[in-house]
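Removed: one protein chain of the complex. Kept in place: all other protein chains.
Take a look at subunit A:
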């Protein structure tokens, strides 16, 4: 089973998404969320699920995106996010409500402990209930025998954690812990990181590259803004990418994309499909 066409990435991976201010990659997160919820709904409609077995399908670790925007964009894809939240299949964890960076005097407020709280909350959420087709009665901490990718975890902005005062080491450890929790739960992990110094990778980015399975790079057009093309997307392997994995797309052959009301349309560079 794959996700995010036309890249057709395998489930259960750690996908690092990088973007720039001129080409924000929030459309990738929204698209993956909507597609995953639609897939879950299709699966649930074919299998009887007991009323008590409410399983969490998506966990959104919210740092920068607003709930109104998540709901609004999901609505454009005919996904009622509010009902999924109320039904328990989507859980939104506000990272800043769970953790606060160091105080103004520079003293540590236990950054690592605060971010650990987010990990624990996520671990409990991932272990909650029964996924569709899984075994019943599993306790917390036991391996969840779901098929890979039935759960999706989205961290919409890891860069802001470092920028507002969390120590770089703690942010990296947080990412590592996220990876570990998601691997145990067979969940797909999406993490977005902003590149503000192109050509000079920052420390967090270097560590994320080591952890990720694939790196999806969303770039602005080198020639500036265009009304027909919003940007370019390239796919690179991470350190743990399998040899026979997804088809990689180097920067030289990056797919271009155009944002529309319903999402993004991808097309090969130099072609007129989706543009004309």
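Heads up, the rule we're going with is that a residue touches a chain if its C-beta (ideal position, glycine included) is under 8 Å from a C-beta of that chain, and two chains touch if they have at least 3 such contacts; residues count from 1.
As a convention for this text, contacts and distances are computed from a predicted model.
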| item | value |
| --- | --- |
| Name of the absent chain as recorded in UniProt (options "Melanoma-associated antigen G1", "Alkyl transferase", "Transmembrane channel-like protein" or "Elongator complex protein 4") | "Elongator complex protein 4" |
| Which residue of A:84, A:194 or A:207 touches the chain not shown here | A:194 |
| Among A:34, A:159, A:230 or A:256, the residue in touch with the chain that has been omitted | A:159 |
| Chain not shown, touching residues in subunit A | 20-21, 64, 66-68, 72, 96, 101, 104, 157, 159-160, 163-165, 194, 196-197, 200 |
